[in-house]
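Single-structure report; data block below.
The complex is shown incomplete by one protein chain, all other protein chains being positioned as in the whole.
Per-chain numbering from 1; labels A and B assigned in written order.
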Amino acid sequence: MKKRTHGFQVLLPLSVLAILILINLIKGADYFSVTLINGALYGNIPNILFGASELVILAIGMTLVTSSSGGQDISVGVAATISSSVFVRVLLGSASITWTTILVAFLISCLVGIVIGAFNGSLVAMFNVQPMVATLILFTAGRSIAFLIDGRLSPILANDLTSQIGSVIPGVPIQTPIILTAVFIAVVAVFLKATNLRLYSEAVGINPRAARLNGIDPVRIKLLTYMILGVCTAVAGFIAVTKAGRHDSVNLLKFCEMDAILAVAIGGNPLGGGRFSVSGSIIGAYTIEVLNRTLLRLEVDPETIKAFKAVFILVLMVVSSPVVRAYAAKGVARLRARLDATVAKKPRDPEREEA
Amino acid sequence: MSSQSRLTKVFCTALVLLVAFAGSVSAQGSLIRVGIVNLPPEESGYRQANVEDMNAVFSRANGYDMKQTNTGDNSEQIAAAQGYIRDGVKYLLISAANASGWDNVLKAAKTAGVTVFLFDRLIQTDASNYKAALVSDMAAEGTTAVNWLLSQKLPAYNVILIRGQMGSAAELGRSSALLKARDSGKVKIVADGTGGDSWSPEEARKVVEAAIAAGKDFNVIYAQNDGMAQGAVQALDAAGISHGKNGKVKIIGFDFNRFALRNVQAGYWDCDIQCSPRQAAEISGWIKTLESGKKSPTGIVYQKEIYADTATITDELILSKGINADPGKGVITK
Partner (left out) sequence: MRTQNVLEMRGICKSFPGVRALHDVSFTLRAGEVHALMGENGAGKSTLIKVMTGVYEKDSGQIAIEGNAIHFKSPQDAQAFGVGTVYQEITLCPNLTVAENMFIGRGRYAFVNWKRMRERAARLLDSLGIPARPTQQLSSCSLAIQQMIAIARAIDMDCKILILDEPTSSLDEDEVRKLFSLMRELKSRGVGIVFVTHFLDQVYEISDRITVLRNGEFIGEYEASALPQFELVSKMMGKALDDVARIRKHEPSTRAGETPVFEATGLSSAAGVRPFDFSIRKGEVNGFTGLLGSGRSESVRAIYAADKVTGGDIKIKGKKANIGEPIHAMRLGIGYLPEDRKGDGIIADLSVRDNIILALQVLHGFWKPFSRKQAEAFADEYIRSLNIKTASSATPIKSLSGSNQQKAILARWLLTHPEYLILDEPTRGIDVGTKVEIQKLVLKLAEEGVSVTFISSEIEEMLRTCSRLIVMRDRSIVGELTGGDLTENVVMRVIAGGS
């Protein structure tokens, strides 16, 4: 039963993804073709994986806080901008840029991400502020903070090593952000496997009172998920800034919050908290990426591209709503009953239903 | 719970520090009294340069007593303007957050005998409500770009157009020249996309990737700011398509970011068009003219803006006219 409901949760975004890919295939049969260019794999699929990397990572963190706190963090883009500004600051301040200094700067930026997560998380967990309101604070003020950290001018990160992280490391045929994303997903998967985070977070999200009576500290769990989200923002910021090669505190990962929340929703996760599926959110994130690219591929007018996207998402949300789902389930059940009846053909025996 | 109360304490301390930190500094003096209502420097690299330019030109050394308010909130801006009028400034310089809602303040300034100059951004009001406005001519910037492009004598012009925020003044102006060139048959637009409301390099990259995937043949990228040009070039690099001085695809960007100019200098890009944030010197000139009893320009005045291509670019130009950080000579920002 669990498998079935879980399967259905992922089924919807998957089928949407399939429809989008089908459209692309109709537009060009070589959609899946991959070639080797300058020693790296090139094609639609690598482009999608590359383009969605930050969104995927943010969606993972967003899934966790949604589960534990029943709300969304709208400051993830801003948080990523702040932590990446620290990354750039530390890196440019170091004597030379080597793999070691990059790693150190990255770890420091992760620390910053954790602090930001703890700030948001404490507002949510300890002061019971609505997550959207709590994170609105950073959403409004955060880019100014990043601007201050950046210093007088938006700094340039033009050097070989960081640009290899943002594109390709010579000799490695896959773009680095794709590898980083895969590694990150694996780390999250291992963490979820090795800990009780899923059980605790779901319990807290569904019924914090009962969770507490079973020895789980809801405050700590909410705080923890926000801190994990903090790490996610730091990693996303790291990837974004190495891709861009410079730190633009104004525009880096702007408006990605809404896409991250959307990915969680498309992944079939209830935005009110509780049960969650990280794989659903990941698929949701890739779906958004493919959607964006499909609209470009269909050469939708730049004036109307937003409207197209809105309509598509509206349809998707309605289709995945509990109302439509229940209706669909009913329809399926009725269809199955009718099939059974035609198969049986013999006089209808109510006992048969039992079997 | 003890850990909770401890965390609460830490949080409160942090809050107090934050509030204390927020206290700011102001200055005073005599000479020519000028009030500037401007957007905050963190709005963009453009604004950063603009604010710095204002501070540098309207300095005490240059004979000014200047106060500047930087906020992105229109009502705060209006309140600041009213304050300056009350304080009795002689000149009021405004770059408005919103184009509307300024009529009363401007009239009050007129009654108080304050001379108003608008810079960078226009206000929807009667032209008699201000002395003059100094702004960039986005359409002229577009024309500069298109003229440069046509002067390259390419056998054909197959352009990918990457627009900024749809409907913004910069997008409308910078698009119009190219669209006109297309209508007259001089260029062909093979793909028309946008970087969205955040002028996003990632979106620009996707526009180019979609064009490549669709097998479009193109030899020009016309990106309406430097960030989107950068994103577009990343897409070319990944696909192994050459660009720049000796490459297949000509790259055009806007805004004169120093990183963009360095890319042009290195032949990695081809051309960048200026959008100057430095209006202070010209307005200061007008004020000095008025102070000496002569007449200064009125109405909308457009700034003179230039372009830089691989042939014309110089270090001096990059340092004096560019905005944002300079990656240094020979450094390419990919």
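Here, contacts are C-beta pairs under 8 Å (C-beta built on N, C-alpha and C of every residue); 3 or more make two chains touch, one makes a residue touch a chain.
Being a predicted model, the structure only gives us computed values, none of them experimental.
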item	value
Residue touching the undisplayed chain, where the options are A:Ile37, A:Ile206 or A:Val300	A:Ile206
Residue of A:Ala29, A:Ala95 or A:Ala194 touching the missing chain in the full complex	A:Ala194
Interface with the undisplayed chain - residues on chain A	1-3, 193-197, 199-200, 202-203, 206-207, 209-217, 274-275, 333, 336-337, 350, 353-354
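Here is the rule we go by: only the chains that are shown with their structure count from here on.
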item	value
Parts of chain A lying in touch with chain B, wherever the complex brings them together	27-28, 31, 37-38, 40, 42, 44, 47, 50-51, 119, 122, 126, 143-144, 147-148, 152-156, 158, 163, 166-168, 175, 217, 219-220, 243-246, 248-251, 254-255, 292-293, 296-297, 299, 301-303, 305
Touching residues (chain side chain B, partner chain A) in the complex	1, 3-4, 7-8, 11, 14, 40-45, 48, 163, 166, 191-194, 196-203, 205-207, 209-210, 213-215, 227, 230, 234, 237-240, 259, 324-327, 331-334
